[in-house]
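One chain of protein is taken out of this complex; the other chains stay put.
Labels run A and B following the written order; every chain starts at residue 1.
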Amino acid sequence: MASSEHTLAHGDESSAGHHQIVSWRVYAAILVALLVLTAVTVAVAGVELGALNTPIAISIAVLKAALVMAFFMNVRNSSPLLRIVVAAGFIWFAIMIAFTMSDFISRDWIPNPNAPQYPATDGAGEAIPATRP
Amino acid sequence: MAETTHTTAAHAADDVHGGHHHAHQFDSAEQQFQTAELGMWVFLATEVLTFGGLFLAYIVYRTLYPDAFFEASQHQDVALGAVNTVVLIVSSFTMALGVWASQMGRRSLLMVCLLLTIFFAGVFMVNKGFEYTAHWNEHLFPGANFRFEENPAIEGPAELFFFLYFAMTGLHGLHVTIGIGIMLWLLYMAYRRRLGPSYYTPVEVTGLYWHFVDLVWIFLFPLLYLIGGFRGF
Partner (left out) sequence: MATVSRPVTQPLSEPTRATPNYLTATWGLKSWLFTVDHKRIGILYLISITIMFMIGSAAASMMRFELLTPQSDLLSPGAYNKTFTAHGTVMVFLFLVPSIPATLGNFFLPMMVGARDVAFPRLNLLSWYVYLLGSILVLYALFSGGVDTGWTFYTPLSTEYSVTRVLPTAVGVLIVGFSSILTGLNFIVTIHKMRAPGLGWFNMQLFLWSIYATSLIQVLATPVLAITLALVAIERVLRVGIFDPSLGGDPLLFQHMFWFYSHPAVYIMILPGMGVISELISTFTRRNIFGYKFVAVSSVAIAVYGFLVWGHHLFVAGQSVYAALVFSVLSFIVAIPSAIKVFNWTATLYKGSVSFNTPMLYALGFIGLFTVGGLTGLFLAALAVDVPLSDTYFVVAHFHYVMVGGMLLAFLGGLHYWWPKMTGKMYNEFLGRMSALIIFLGFNLTFFPQFIAGTLGMNRRYATYDPTYQVYNVLSTAGSTILALGFMLPVGYLTWSMLFGAKAGPNPWGSAGLEWQTQSPPPTENFDGTPIIRYEHPHTYTQKEQVLG
(Lines give C-alpha, C1' and ligand atoms only; values in the text may rest on other atoms or scores of the structure.)
Protein backbone atom coordinates (compact mmCIF):
# COMPACT_ATOMS: atom_id res chain seq x y z
CA MET A 1 0.00 0.00 0.00
CA ALA A 2 1.12 3.52 -0.49
CA SER A 3 3.13 4.83 2.38
CA SER A 4 1.70 8.11 3.43
CA GLU A 5 4.41 9.57 5.55
CA HIS A 6 4.25 13.27 4.95
CA THR A 7 7.51 14.94 5.52
CA LEU A 8 6.57 18.34 4.20
CA ALA A 9 5.09 19.83 7.26
CA HIS A 10 3.18 22.64 5.60
CA GLY A 11 2.90 24.07 9.07
CA ASP A 12 0.10 21.73 10.05
CA GLU A 13 2.33 19.04 11.44
CA SER A 14 4.78 20.98 13.50
CA SER A 15 5.44 18.58 16.31
CA ALA A 16 5.28 20.05 19.73
CA GLY A 17 8.70 18.55 20.30
CA HIS A 18 11.42 20.96 19.42
CA HIS A 19 9.20 23.99 19.62
CA GLN A 20 8.28 23.25 23.19
CA ILE A 21 10.23 25.92 24.99
CA VAL A 22 12.25 24.44 27.83
CA SER A 23 12.29 26.62 30.94
CA TRP A 24 15.55 28.21 31.99
CA ARG A 25 15.09 26.63 35.40
CA VAL A 26 15.63 23.20 33.85
CA TYR A 27 18.89 24.42 32.36
CA ALA A 28 19.98 25.83 35.70
CA ALA A 29 19.23 22.55 37.45
CA ILE A 30 21.24 20.63 34.90
CA LEU A 31 24.11 23.08 35.30
CA VAL A 32 24.19 22.37 39.02
CA ALA A 33 24.06 18.64 38.41
CA LEU A 34 26.95 18.83 35.96
CA LEU A 35 29.08 20.86 38.34
CA VAL A 36 28.40 18.41 41.16
CA LEU A 37 29.34 15.48 38.96
CA THR A 38 32.55 17.23 37.95
CA ALA A 39 33.47 17.65 41.59
CA VAL A 40 32.71 13.98 42.20
CA THR A 41 34.92 12.91 39.30
CA VAL A 42 37.86 14.91 40.58
CA ALA A 43 37.35 13.70 44.13
CA VAL A 44 37.09 10.05 43.17
CA ALA A 45 40.18 10.34 41.01
CA GLY A 46 42.14 11.28 44.12
CA VAL A 47 41.15 8.05 45.82
CA GLU A 48 43.28 5.04 44.95
CA LEU A 49 40.81 2.44 43.69
CA GLY A 50 43.09 0.51 41.34
CA ALA A 51 41.36 -0.89 38.32
CA LEU A 52 38.06 0.73 39.25
CA ASN A 53 39.20 4.31 38.78
CA THR A 54 38.84 4.34 35.02
CA PRO A 55 35.42 2.71 34.74
CA ILE A 56 34.06 5.03 37.41
CA ALA A 57 35.46 8.11 35.69
CA ILE A 58 34.06 7.02 32.35
CA SER A 59 30.67 6.24 33.88
CA ILE A 60 30.42 9.67 35.40
CA ALA A 61 31.45 11.19 32.08
CA VAL A 62 28.76 9.19 30.31
CA LEU A 63 26.19 10.42 32.81
CA LYS A 64 27.25 14.04 32.30
CA ALA A 65 27.12 13.54 28.55
CA ALA A 66 23.64 12.07 28.81
CA LEU A 67 22.47 15.11 30.76
CA VAL A 68 23.94 17.52 28.24
CA MET A 69 22.36 15.66 25.36
CA ALA A 70 18.99 15.08 26.94
CA PHE A 71 18.47 18.58 28.28
CA PHE A 72 20.81 21.13 26.76
CA MET A 73 20.60 19.58 23.32
CA ASN A 74 16.94 18.67 23.87
CA VAL A 75 17.22 15.11 22.66
CA ARG A 76 14.61 14.33 25.32
CA ASN A 77 11.96 16.11 23.26
CA SER A 78 13.32 15.30 19.84
CA SER A 79 11.81 13.28 17.03
CA PRO A 80 12.74 9.60 16.62
CA LEU A 81 14.74 10.48 13.52
CA LEU A 82 17.05 12.75 15.48
CA ARG A 83 17.48 10.18 18.19
CA ILE A 84 18.49 7.61 15.60
CA VAL A 85 21.07 10.03 14.22
CA VAL A 86 22.50 10.54 17.72
CA ALA A 87 22.55 6.82 18.36
CA ALA A 88 24.15 6.10 14.99
CA GLY A 89 27.14 8.31 15.73
CA PHE A 90 27.87 6.51 18.97
CA ILE A 91 27.12 3.05 17.62
CA TRP A 92 29.55 3.51 14.75
CA PHE A 93 32.16 4.82 17.14
CA ALA A 94 31.59 1.72 19.26
CA ILE A 95 31.97 -0.55 16.23
CA MET A 96 35.29 1.07 15.37
CA ILE A 97 36.61 0.68 18.90
CA ALA A 98 35.28 -2.82 19.53
CA PHE A 99 36.51 -4.42 16.32
CA THR A 100 39.91 -2.74 16.43
CA MET A 101 40.44 -3.61 20.08
CA SER A 102 39.42 -7.19 19.36
CA ASP A 103 42.60 -7.38 17.32
CA PHE A 104 44.90 -5.81 19.89
CA ILE A 105 43.52 -7.73 22.82
CA SER A 106 43.51 -11.12 21.16
CA ARG A 107 46.90 -10.96 19.50
CA ASP A 108 48.53 -13.36 21.90
CA TRP A 109 45.59 -15.73 22.36
CA ILE A 110 46.62 -17.74 19.33
CA PRO A 111 50.34 -17.59 18.72
CA ASN A 112 51.16 -15.75 15.54
CA PRO A 113 54.83 -15.69 14.62
CA ASN A 114 54.24 -12.70 12.37
CA ALA A 115 52.68 -10.49 15.01
CA PRO A 116 54.65 -7.43 16.18
CA GLN A 117 56.09 -7.67 19.66
CA TYR A 118 55.75 -5.13 22.45
CA PRO A 119 58.11 -3.61 23.32
CA ALA A 120 59.60 -3.82 19.84
CA THR A 121 62.42 -6.37 19.53
CA ASP A 122 65.36 -6.39 17.16
CA GLY A 123 66.62 -9.37 15.17
CA ALA A 124 68.23 -11.03 18.18
CA GLY A 125 65.06 -10.81 20.27
CA GLU A 126 66.44 -7.95 22.37
CA ALA A 127 63.94 -5.27 23.32
CA ILE A 128 64.48 -2.01 21.48
CA PRO A 129 64.27 0.75 24.08
CA ALA A 130 61.46 3.12 23.35
CA THR A 131 63.63 6.22 23.21
CA ARG A 132 64.26 8.80 20.58
CA PRO A 133 67.60 8.18 18.82
CA MET B 1 0.66 8.98 -11.09
CA ALA B 2 2.36 12.20 -10.36
CA GLU B 3 0.53 15.47 -10.59
CA THR B 4 1.69 18.90 -9.80
CA THR B 5 0.21 21.51 -7.59
CA HIS B 6 1.18 25.04 -7.00
CA THR B 7 2.12 25.28 -3.41
CA THR B 8 -0.21 27.92 -2.21
CA ALA B 9 0.10 26.60 1.29
CA ALA B 10 3.67 27.71 1.35
CA HIS B 11 3.46 30.77 3.50
CA ALA B 12 0.03 30.28 4.91
CA ALA B 13 0.53 27.78 7.67
CA ASP B 14 3.74 28.73 9.38
CA ASP B 15 3.13 28.80 13.08
CA VAL B 16 6.13 29.29 15.32
CA HIS B 17 8.13 30.45 12.37
CA GLY B 18 5.19 32.38 11.03
CA GLY B 19 5.86 35.17 8.68
CA HIS B 20 9.55 34.50 8.19
CA HIS B 21 10.71 34.21 4.63
CA HIS B 22 12.31 30.89 3.85
CA ALA B 23 14.76 29.79 1.16
CA HIS B 24 13.38 28.89 -2.27
CA GLN B 25 13.96 25.16 -2.05
CA PHE B 26 11.68 24.87 0.98
CA ASP B 27 7.92 24.94 1.11
CA SER B 28 7.64 26.38 4.61
CA ALA B 29 9.74 27.92 7.35
CA GLU B 30 8.97 24.94 9.52
CA GLN B 31 10.51 22.64 6.90
CA GLN B 32 13.56 24.88 6.80
CA PHE B 33 13.94 24.71 10.56
CA GLN B 34 13.63 20.94 10.72
CA THR B 35 16.07 20.59 7.86
CA ALA B 36 18.65 22.79 9.56
CA GLU B 37 18.29 20.86 12.79
CA LEU B 38 18.69 17.49 11.07
CA GLY B 39 21.64 18.80 9.10
CA MET B 40 23.44 19.92 12.23
CA TRP B 41 22.81 16.60 13.97
CA VAL B 42 24.14 14.64 10.99
CA PHE B 43 27.18 16.91 11.03
CA LEU B 44 27.66 16.22 14.74
CA ALA B 45 27.55 12.49 14.00
CA THR B 46 30.45 13.00 11.61
CA GLU B 47 32.27 14.88 14.34
CA VAL B 48 31.81 11.95 16.71
CA LEU B 49 33.63 9.80 14.18
CA THR B 50 36.34 12.39 13.64
CA PHE B 51 37.20 12.71 17.31
CA GLY B 52 36.51 9.00 17.52
CA GLY B 53 39.58 8.23 15.45
CA LEU B 54 41.75 9.98 18.01
CA PHE B 55 39.89 8.30 20.87
CA LEU B 56 40.63 4.99 19.17
CA ALA B 57 44.34 5.73 19.06
CA TYR B 58 44.20 6.77 22.71
CA ILE B 59 42.40 3.58 23.77
CA VAL B 60 44.82 1.40 21.83
CA TYR B 61 47.95 2.97 23.22
CA ARG B 62 46.66 3.25 26.73
CA THR B 63 45.85 -0.46 26.66
CA LEU B 64 49.35 -1.20 25.43
CA TYR B 65 51.22 1.15 27.75
CA PRO B 66 49.15 1.67 30.91
CA ASP B 67 52.08 2.48 33.17
CA ALA B 68 53.71 4.90 30.77
CA PHE B 69 50.41 6.72 30.31
CA PHE B 70 49.95 6.93 34.07
CA GLU B 71 53.39 8.36 34.62
CA ALA B 72 53.13 10.78 31.73
CA SER B 73 49.76 12.08 32.93
CA GLN B 74 51.29 13.12 36.22
CA HIS B 75 52.60 16.13 34.36
CA GLN B 76 49.10 17.31 33.65
CA ASP B 77 47.76 20.30 35.51
CA VAL B 78 44.61 18.77 36.99
CA ALA B 79 43.50 21.99 38.60
CA LEU B 80 43.59 23.88 35.34
CA GLY B 81 41.86 21.00 33.58
CA ALA B 82 39.10 20.99 36.18
CA VAL B 83 38.69 24.75 35.91
CA ASN B 84 38.38 24.41 32.15
CA THR B 85 35.77 21.71 32.59
CA VAL B 86 33.73 23.99 34.81
CA VAL B 87 34.19 26.90 32.41
CA LEU B 88 32.89 24.89 29.46
CA ILE B 89 29.94 23.52 31.39
CA VAL B 90 28.94 27.03 32.44
CA SER B 91 29.35 28.22 28.85
CA SER B 92 27.02 25.43 27.75
CA PHE B 93 24.50 26.73 30.24
CA THR B 94 24.80 30.31 29.01
CA MET B 95 24.38 29.07 25.44
CA ALA B 96 21.24 27.11 26.36
CA LEU B 97 19.97 30.19 28.15
CA GLY B 98 20.65 32.14 24.98
CA VAL B 99 18.48 29.77 22.97
CA TRP B 100 15.71 30.22 25.53
CA ALA B 101 16.13 33.98 25.34
CA SER B 102 15.78 33.96 21.56
CA GLN B 103 12.68 31.76 21.80
CA MET B 104 11.19 34.24 24.29
CA GLY B 105 12.13 37.24 22.17
CA ARG B 106 14.42 38.68 24.83
CA ARG B 107 17.03 40.27 22.65
CA SER B 108 19.18 41.85 25.35
CA LEU B 109 19.33 38.65 27.34
CA LEU B 110 20.26 36.76 24.16
CA MET B 111 23.12 39.14 23.51
CA VAL B 112 24.31 38.94 27.11
CA CYS B 113 24.25 35.15 26.95
CA LEU B 114 26.18 35.11 23.71
CA LEU B 115 28.75 37.49 25.14
CA LEU B 116 29.12 35.36 28.26
CA THR B 117 29.51 32.20 26.20
CA ILE B 118 32.16 33.86 24.10
CA PHE B 119 33.86 35.10 27.24
CA PHE B 120 33.98 31.67 28.81
CA ALA B 121 35.20 30.15 25.58
CA GLY B 122 37.96 32.73 25.59
CA VAL B 123 38.88 31.88 29.17
CA PHE B 124 39.08 28.24 28.13
CA MET B 125 41.46 29.04 25.30
CA VAL B 126 43.64 31.24 27.51
CA ASN B 127 43.93 28.42 30.04
CA LYS B 128 44.87 26.04 27.29
CA GLY B 129 47.50 28.53 26.22
CA PHE B 130 49.00 28.43 29.71
CA GLU B 131 48.97 24.64 29.70
CA TYR B 132 50.56 24.33 26.30
CA THR B 133 53.27 26.82 27.19
CA ALA B 134 54.06 24.96 30.38
CA HIS B 135 54.32 21.69 28.53
CA TRP B 136 56.50 23.26 25.88
CA ASN B 137 58.86 24.57 28.52
CA GLU B 138 59.08 21.16 30.14
CA HIS B 139 60.10 19.59 26.82
CA LEU B 140 56.86 17.71 26.66
CA PHE B 141 55.78 18.86 23.21
CA PRO B 142 56.06 15.85 20.88
CA GLY B 143 58.71 16.05 18.25
CA ALA B 144 62.43 16.45 18.15
CA ASN B 145 62.57 18.37 21.45
CA PHE B 146 60.68 15.84 23.51
CA ARG B 147 62.44 14.67 26.66
CA PHE B 148 61.06 12.53 29.45
CA GLU B 149 63.88 12.88 31.95
CA GLU B 150 62.42 11.07 34.93
CA ASN B 151 62.08 7.77 33.07
CA PRO B 152 63.86 7.65 29.70
CA ALA B 153 62.89 4.00 29.26
CA ILE B 154 59.27 4.93 28.59
CA GLU B 155 60.04 8.02 26.59
CA GLY B 156 58.43 6.57 23.45
CA PRO B 157 55.01 5.80 24.96
CA ALA B 158 55.15 8.98 27.03
CA GLU B 159 55.62 10.91 23.82
CA LEU B 160 52.62 9.05 22.41
CA PHE B 161 50.58 10.19 25.39
CA PHE B 162 51.54 13.79 24.89
CA PHE B 163 50.99 13.57 21.17
CA LEU B 164 47.47 12.35 21.78
CA TYR B 165 46.99 15.04 24.42
CA PHE B 166 48.00 17.81 22.04
CA ALA B 167 46.15 16.28 19.08
CA MET B 168 42.88 15.77 20.93
CA THR B 169 42.87 19.04 22.83
CA GLY B 170 44.20 20.79 19.74
CA LEU B 171 41.38 19.54 17.55
CA HIS B 172 38.98 20.43 20.35
CA GLY B 173 40.51 23.89 20.67
CA LEU B 174 40.10 24.41 16.95
CA HIS B 175 36.40 23.65 17.36
CA VAL B 176 36.18 26.08 20.29
CA THR B 177 37.76 28.80 18.19
CA ILE B 178 35.39 28.20 15.31
CA GLY B 179 32.55 28.27 17.82
CA ILE B 180 33.68 31.68 19.04
CA GLY B 181 33.62 32.92 15.48
CA ILE B 182 30.11 31.62 14.90
CA MET B 183 28.88 33.16 18.12
CA LEU B 184 30.33 36.53 17.18
CA TRP B 185 28.34 36.33 13.97
CA LEU B 186 25.23 35.41 16.00
CA LEU B 187 25.88 38.40 18.21
CA TYR B 188 25.91 40.59 15.15
CA MET B 189 22.68 39.03 13.89
CA ALA B 190 21.05 39.62 17.27
CA TYR B 191 22.27 43.20 17.29
CA ARG B 192 20.68 43.73 13.88
CA ARG B 193 17.38 42.31 15.19
CA ARG B 194 17.41 39.37 12.83
CA LEU B 195 16.77 36.79 15.53
CA GLY B 196 13.63 36.21 17.52
CA PRO B 197 10.77 33.84 18.25
CA SER B 198 9.90 33.61 14.56
CA TYR B 199 13.45 32.80 13.50
CA TYR B 200 15.93 31.44 15.98
CA THR B 201 17.25 28.56 13.88
CA PRO B 202 20.87 29.81 13.85
CA VAL B 203 20.89 30.07 17.65
CA GLU B 204 19.43 26.62 18.10
CA VAL B 205 21.82 25.05 15.64
CA THR B 206 24.85 26.85 17.11
CA GLY B 207 23.70 25.68 20.52
CA LEU B 208 23.81 22.09 19.36
CA TYR B 209 27.32 22.61 18.05
CA TRP B 210 28.48 24.23 21.25
CA HIS B 211 27.02 21.53 23.48
CA PHE B 212 28.85 18.98 21.37
CA VAL B 213 32.10 20.81 21.97
CA ASP B 214 31.34 20.62 25.69
CA LEU B 215 30.55 16.91 25.35
CA VAL B 216 33.93 16.15 23.85
CA TRP B 217 35.69 17.91 26.68
CA ILE B 218 33.61 16.00 29.25
CA PHE B 219 35.31 12.88 27.94
CA LEU B 220 38.72 14.39 27.35
CA PHE B 221 39.06 15.58 30.93
CA PRO B 222 39.05 12.21 32.72
CA LEU B 223 40.99 10.49 29.96
CA LEU B 224 43.79 13.02 29.74
CA TYR B 225 43.99 14.36 33.28
CA LEU B 226 42.65 11.82 35.74
CA ILE B 227 44.18 8.56 34.60
CA GLY B 228 44.13 6.09 37.43
CA GLY B 229 44.13 8.86 39.98
CA PHE B 230 46.40 11.80 40.53
CA ARG B 231 48.76 12.80 43.24
CA GLY B 232 47.02 15.92 44.43
CA PHE B 233 46.83 19.41 43.03
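The definition used in the following text is that a residue touches a chain if its C-beta (ideal position, glycine included) is under 8 Å from a C-beta of that chain, and two chains touch if they have at least 3 such contacts.
Worth saying up front: this structure is predicted, and the values here are computed from it rather than measured.
Peer 1: Hey, which of B:Ala57, B:Leu115, B:Ala134 or B:Ile182 is the one touching the hidden chain?
Peer 2: Once the missing chain is taken into account, the touching residue is B:Ala57.
Peer 1: Considering the whole complex, not just the chains shown, which residues of chain B touch the missing one?
Peer 2: Touch with the absent chain occurs at residues 1-7, 23-27, 31, 34-35, 38-39, 42-43, 45-47, 49-54, 56-57, 60-61, 64-65, 68, 142-144, 156-157, 159-160, 163, 167.
Peer 1: So which bits of chain A touch the chain we can't see?
Peer 2: Given the touch definition above, chain A has residues 1-8, 81, 88-89, 92, 95-96, 99-100, 102-107, 109-110, 112, 114-116, 118-120, 128, 130, 132-133 touching the missing chain.
Throughout what follows, only the chains that are shown with their structure count from here on.
Peer 1: What part of chain B is in contact with chain A in the complex they form?
Peer 2: Of all residues in chain B, those touching chain A are 7, 9-10, 12-16, 27-28, 30-31, 33-34, 37-38, 41-42, 44-49, 52-53, 55-56, 59-60, 63-64, 78, 82, 85-86, 89-90, 92-93, 95-97, 100, 103-104, 144, 146, 152-157, 159, 204, 207-208, 211-212, 214-215, 218-219, 221-223, 226-230, 232.
Peer 1: Can you check the complex and tell me which residues of chain A touch chain B?
Peer 2: Chain A residues touching chain B: 8-12, 14, 18-19, 21-24, 27-28, 30-31, 34-35, 38, 41-42, 45-49, 53-54, 57-58, 60-61, 64-65, 68-69, 71-73, 81-82, 85-86, 88-90, 92-93, 96-97, 100-101, 104-105, 118, 129-132.
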